[in-house]
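The complex appears here minus one protein chain, its other protein chains still in place.
Read from first to last, the chains carry the letters A and B; within each, the first residue is number 1.
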Amino acid sequence: MKVSAVITLKKDVLDPQGKVIHETLDGMGFNSVNEVRQGKYFEIDVKENDPKKAKDLVESMCKKLLANLVIENYKIIETQ
Amino acid sequence: MKSSVITFPGSNCDRDMDVALSKFGFKNKMVWHNDQELPKSDLIVLPGGFSYGDYLRCGSMASKSKIMHSVINFAKSGGLVMGICNGFQILVESGLVPGVLLRNKYLQFICKNVHVKVDNEENSFFKNLDKKVLEFHIAHNEGNYFCTSDQLKEIEDNNQIAIYYCDKNGNTNDQTNPNGSIKNIAGIFNKEKNVLGMMPHPERMIDESLSGEDGSIFFKNLLNNIK
Partner (left out) sequence: MLVNEKIAIEHGLKSDEYKKICKLLKRTPNITELGIFSAMWNEHCSYKSSRIHLKKLPTKGKKVIQGPGENAGVIDIEDSDAIVFKIESHNHPSFIEPYQGAATGVGGIMRDVFTMGARPIANLNSIHFGSPQNKKTKNLLRGVVHGIGGYGNCMGVPTVGGQTSFDSSYNGNILVNAMTLGLVKKNKIFYSKAAGLNKPVIYVGSKTGRDGIHGASMASASFDDKIEEKKPTVQVGDPFTEKLLLEACLELMAGDSIIAIQDMGAAGLTSSSIEMASKGNLGIEIDLSKVPCRESNMTPYEIMLSESQERMLIILENGKEDLAKKIFDKWNLDFAVIGKTTNTKNIELFFDQKQVAKIPVNTLVENSPMYDRKWKKSKLPKKIKHDRSKLKNLKIKETLKKILSSPNICSKEWIWEQYDHTVMGDTIQKPGGDSGVIRIHGTDKAVAATVDSSATYCWAHPLTGGKQVVCETWRNLISVGAKPIAITNCLNFGSPEKEENMGEFVECVQGIGEACKYLEYPVVSGNVSFYNQTKEIGIKPTPAIGGVGLIKDYKKMITMNFKGTGNQILVIGKTEGHIDQSLFARVILNEKNGPPPEVNLFNEKNNGETLLNLIDKNYVKSAHDVSLGGIITAISKMCIKGNKGVELKIPKFLINEIEYFFAEDQGRYIIEVSLEDLKNVTKILDKNSVHYDEIGKIIDKDLIINQKTKVTIDELKSYNTNWLKEYMN
């Protein structure tokens, strides 16, 4: 079963990349942007058919490896 | 001969390039990324560094800056454009040369001397060069050249590969490939060979007290070719 996770910087943590991307978009004429935050997206295919168990497994991966909990949050966004 | 070096926010080899070009007789001007027009030039250089912090993808945001419209027009009309390191990444992002530059295979920044083999002399950059193998210097995190197999075929058919990473005798193999580039590619031309993108920094090799002198050979020859 495939589980997806999105890792983003915590709300109050500076996102230098997001900031510069925002400014560049603005310079290109995309003037209606309020904020850009950049993150990472993972698609993980696990050997597990129970959605709850699969989610738990990926959540544990996020906690232990995929996200740097000092500065990042994770969200399990979907399973299929 | 007149040259122009573009400074983007985050460029940091712009001064080094200015020093090198001036040392070998170019009349060089520094151009700000936000300018619209290029000064009259025989050569445009996009220098190394970390334009826009290398954020998103290296070179991606610099390729959208104002001055790049003029650089692209200049290149399309046959003007000589050279991108070094981050400048190469900007050329790739702006579509002036084919392919992409991925993160180094071993996921580390590499700063060291390497040898490169010159493959194509039918162009203004390497024509008449005495040496076939040059010792250059690299300093990058994203220099792993990649392109699709169709693209590679086209590049090879058009003789667009400029230089390969090799050992001091000119052998190219995995041991002499510092970053995982496809076919050991260190630099590449556009189809017309008036645009050159390469990872190595010749401007850091212009003095016997520095890492070496092969950069001097390159610049002297370049000036003679343009004259």
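The working rule: a contact is a pair of C-beta atoms (placed from the backbone, for glycine too) under 8 Å apart; a residue touches a chain by one contact, two chains touch by 3 or more.
All of these numbers come straight from a predicted model, not from anything done at the bench.
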item	value
Residue of B:30, B:72, B:100 or B:139 in touch with the missing chain, whole complex considered	B:139
Touch residues of subunit A, complete complex, unshown partner	9-16, 19-20, 23, 68-71
Touching residues on subunit B - with respect to the absent chain	9-10, 12-13, 15-16, 19-20, 48-50, 52-55, 108-112, 137, 139, 141, 201, 203-204, 206-207, 209-211
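Keep in mind that, in the parts below, only the chains that are shown with their structure count from here on.
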item	value
Between subunit B and subunit A, distance of the C-alpha-averaged centres to the nearest whole Å	34
Complex interface listing, subunit A residues touching subunit B	16-17, 20-21, 24, 27-28, 38
Contacting residues of subunit B [partner subunit A, same complex]	52-53, 55-56, 61, 64-65
